[in-house]
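The excerpt is restricted to a subset of chains, each kept in its original location.
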Amino acid sequence: MAHTAKYPPTEPFTVNPDDSVADVLNKMRKISFQGRSLGQAFDIWQQMLADRCTIWLGLSGAMTAGGFRNIVSYLIKNRMIDVLVSTGANLFHDIYESLGSPHFLGDPAEDDLKLREAHLDRVYDTYLDEDIFRVIDRWILDWAHTELENRPYTSREFLYEIGRSLSGIAKEDGILTSAYRAGVPIYCPAIADSSFGIALAGRKKKILPPFQFNLIRDVEETAMIFEFSAETGVIYIGGGTPKNFIQQSAVIVDREDYFGHKYALQITADAAHWGGLSGCTFSEAKSWGKIHPRARMTSVRADATIAFPILATGVADTARHVIEKRNKPVFEQGSDLGFAGHTLSDWQVPPLDRITMQALVQEKGLPHGLLPDGSE
Amino acid sequence: MAHTAKYPPTEPFTVNPDDSVADVLNKMRKISFQGRSLGQAFDIWQQMLADRCTIWLGLSGAMTAGGFRNIVSYLIKNRMIDVLVSTGANLFHDIYESLGSPHFLGDPAEDDLKLREAHLDRVYDTYLDEDIFRVIDRWILDWAHTELENRPYTSREFLYEIGRSLSGIAKEDGILTSAYRAGVPIYCPAIADSSFGIALAGRKKKILPPFQFNLIRDVEETAMIFEFSAETGVIYIGGGTPKNFIQQSAVIVDREDYFGHKYALQITADAAHWGGLSGCTFSEAKSWGKIHPRARMTSVRADATIAFPILATGVADTARHVIEKRNKPVFEQGSDLGFAGHTLSDWQVPPLDRITMQALVQEKGLPHGLLPDGSE
Amino acid sequence: MAHTAKYPPTEPFTVNPDDSVADVLNKMRKISFQGRSLGQAFDIWQQMLADRCTIWLGLSGAMTAGGFRNIVSYLIKNRMIDVLVSTGANLFHDIYESLGSPHFLGDPAEDDLKLREAHLDRVYDTYLDEDIFRVIDRWILDWAHTELENRPYTSREFLYEIGRSLSGIAKEDGILTSAYRAGVPIYCPAIADSSFGIALAGRKKKILPPFQFNLIRDVEETAMIFEFSAETGVIYIGGGTPKNFIQQSAVIVDREDYFGHKYALQITADAAHWGGLSGCTFSEAKSWGKIHPRARMTSVRADATIAFPILATGVADTARHVIEKRNKPVFEQGSDLGFAGHTLSDWQVPPLDRITMQALVQEKGLPHGLLPDGSE
């Protein structure tokens, strides 16, 4: 048959009760629809691990409440990822669980006013103890104003220090504590948009100045990591600020031989046709230069609570030897991040030069008021 | 902590590279969101198999093109399901593959006019050979008008006979051939709405009368199976006519001790908030009396090509001993279906009685023109 | 700016409190995402009406329960559509409402067991009176076995006759009654998969034979309408059997100058990436030859209860003069459908000829058992 020459045939999935998780994922590569995408994701993550690649995990959604704390912790400890970018909620819930406080198996149809009276906060089908959140709020407020210095902190440094302090009191290991020990940087671009923000807004005295986050330095640090990485790969669980933050870092880089992430996989329940960044395809990202023209990439349209435990288990199995001998990126944590022998003090992001700026304002018919008045 | 007493805690998923598929599914029961639903589905299917239960599979979507032929065939051979209700497309594509014709690994972004010229039909990321479809069309047309008798056929009998004939020429075993051998009934309520309809619409001579399907008898047979089953359980892949057909059969049954399906699980990417039957919850189905008030039930919001291979593999593993010694429902295939010692000839569906009809027309203020004129 | 020459600019939507519905739709054509798609749908429907085009409406989902009865009735009366293909549920619910029985404003979080006790069936946020359904079931059973002849009926003829009888007793005009009066054909390819099937399965006496639907003739009739239409256009609300049935008819047609629908719009909440027919793009349909290579087409990803009332109101406004002078397709209802001077008695669908069949079996390596034994 002529077509078989050009297009490889699919291979219907065969049930084998003795199959490992990795066997199932391998077979999925030859079926269709999102199952095939998950099979491709399985391939791509293994390729990232085998290549000289800095691997980023973008973690959005309520994944700690969703049961992902130990998965992320495992990935950090075994260096199946190298940098984590997360929403604040996932990290705050991580503190909650590390202190020995469980989430609860709940019901999405429960009466929410009854839960309110019981001081239980609902996350779809899962509850958490509101009172313990308030305790952690107070702890973070006190900690930030007594343990930290009076200067702006990157979210990375702030979270590293929290990991350090938490390690001293935690009942269980989690994301922040394992990242602290492994030296894996965690960025949280919208850190004030979470219980961290709620906690730090609680000022005990009027004269206490608000805690300062050094947001722009977070941006610069991530761009620096991209610049000095041999290759980069990204894994997105959901979209949101973590995905956008990692994606935008790739376009800041001013390296002639860098054309975006070489490996990219995302697991999202969102769809491309709504136009948002969370659901957009990696093909779209190529137009922005965020993804390499010949990148290995796939989008898996699925709830991460189904797809990711399977994927992580399968890769942990298949890639165990690759992981052991992996040439892991090394970070030096501190006020400045050290990476590959560099810090921000010997690196900068060059802005558009003045000549090109003037030429573009002219060519594009933009207002001349945009032009800088002179000296650079 | 007080809450732990009332609500069991979640258990964050731990990665273990040596976990079996069943291990992963077991752990998912204690996490959140759709992962938990999949874990519940894993439980429920095992419970169906252990109970005295007739298990129905509703198969919608393009699942044969999606790579599911061998999965469904496995479920039939191992009697992990007892009755199949499917769209016509899944069965027609099954013939295609049983004849040795593969689907092809394609690209959703391919130029569809080029595919048209190459006689390739696209199903999202998968192609099939249009010319072979035309051959099968012609074969079915000839077969139906020469091999079958000149009388209306239920879709069940029609598909049983096709399974028989196909078994003689097929290169590989598939859904229709394994169902034929296992005596598992297959119903296809919208059979003309598929390539079967296209095939049978091709009349060679004007005088050849159209082939007749005995649709209402299909409805009656399925209701009869419900009536004489100890318990019933349903598994829906997608929604569509298969789900509706199985659900509606439950309400036809006139048995005092039957209150709907005792076990129900569905895997669908649809959402309840659009209002359609495909995405609706089993809770909604309780208002109609289709689901037992105390049924074990769950809806998994996921692409079946991800969730179902995993689920089927896990159940095949865990339930292997239960499956072996299972008290399987037995069907006698023929013009009339025999089940549990009964056929339609000794069973009937009693319509609303005349007295109640009159009372309701009066009470509800309905037009009297609805009333029958007299004798029953 | 160079890009403006090649790509027209978007025009941000401006709020004007005095805008008509049509004004809003016109502006949407120049914005982005699904709003743009809805604006395109507005254009395409107007173009269908202005062209010599047979316009098909595929109606899936629970749209009568959703509040669409009068919209569809309006489209039929004003001939903004020419042929309707529907699920059985939408037509059965139409009878219910035509008899003066309302649906009720309900709550998706209501206790379904309480509704069950109150004989209320829930459709997401809407309830209906179960007792009245049972009355209609009985009426249809009696009606079919006393008013109709003892021969197979196409769903089209059956529904035409029900429209006629319903017109005599209905309290309000609806889909079936207005289609009856306008001579607009209604097809229901899965008619037994609905309360019609439940009703007709209720056999009063064992000896009463089941009512017969002539499904294949439905397929042939729709193909004949395509063959003798100057152009065809399709409007899909949801997917399901109505979409598939209309789409498949286009490929049966054996007309050298027919290449599929010239105009196509769908409103669906489904997504293409699940691989199913309901959510697939019209581009995919081109590979199958269902859609014209240069068709005007758009998919609007939206709940029809939002998008369609707006769309129908806008088109009814803008196209009112086009609608008045429209050259409407004329159908002669009866046992055989008459269209454009033809009936099925002078038309046939030629199957694949024997020579090509033999050649393809050889070329594709298919089993020789597929070949007819000889004479044609």
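All chains are identified by letter, namely A, B and C, in their written order; residue positions are counted from 1 within each chain.
One rule holds in what follows: contacts are C-beta pairs under 8 Å (C-beta built on N, C-alpha and C of every residue); 3 or more make two chains touch, one makes a residue touch a chain.
All of these numbers come straight from a predicted model, not from anything done at the bench.
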item: Total copies in the full complex, given that 3 are placed here; value: 4
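In the analysis below, only the chains that are shown with their structure count from here on.
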item: Chain located farthest away, centre of chain C as origin (C-alpha); value: A
item: Copies chain A and chain B touch via same or different residues, half shared test; value: same
item: Distance between the centres, which are taken as Cα means, of chain C and chain A, whole angstrom; value: 45
item: Centre-to-centre distance between chain C and chain B (centres being mean Cα positions), rounded to whole Å; value: 24
item: Geometric centre distance via CA averages, chain B-chain A, whole Å; value: 40
item: Touching two or more other chains - residue numbers and ranges from chain C; value: 271, 273-275, 364-365
item: Footprint of chain A on chain C - complex, ascending; value: 1, 32-34, 109, 271, 273-275, 301, 364-365
item: In the complex with chain B, residue positions of chain A that touch it; value: 1, 3-4, 7-21, 24, 27-28, 30-36, 38, 62, 65-71, 74-75, 97, 101-106, 109, 118, 120, 123-127, 129, 269, 283, 300-303, 305-307, 309-310, 312-313, 316-317, 320
item: Parts of chain C lying in touch with chain B, wherever the complex brings them together; value: 60-62, 65-66, 89, 99-101, 108, 112-113, 115-116, 120-127, 129-132, 134-139, 141-142, 146, 152, 168-171, 189-195, 197-206, 210-220, 223, 238, 240-241, 244-245, 248, 251-252, 269-278, 280, 283-289, 293, 303, 305, 345, 348-352, 357, 360-361, 364-367, 369-370, 372, 376
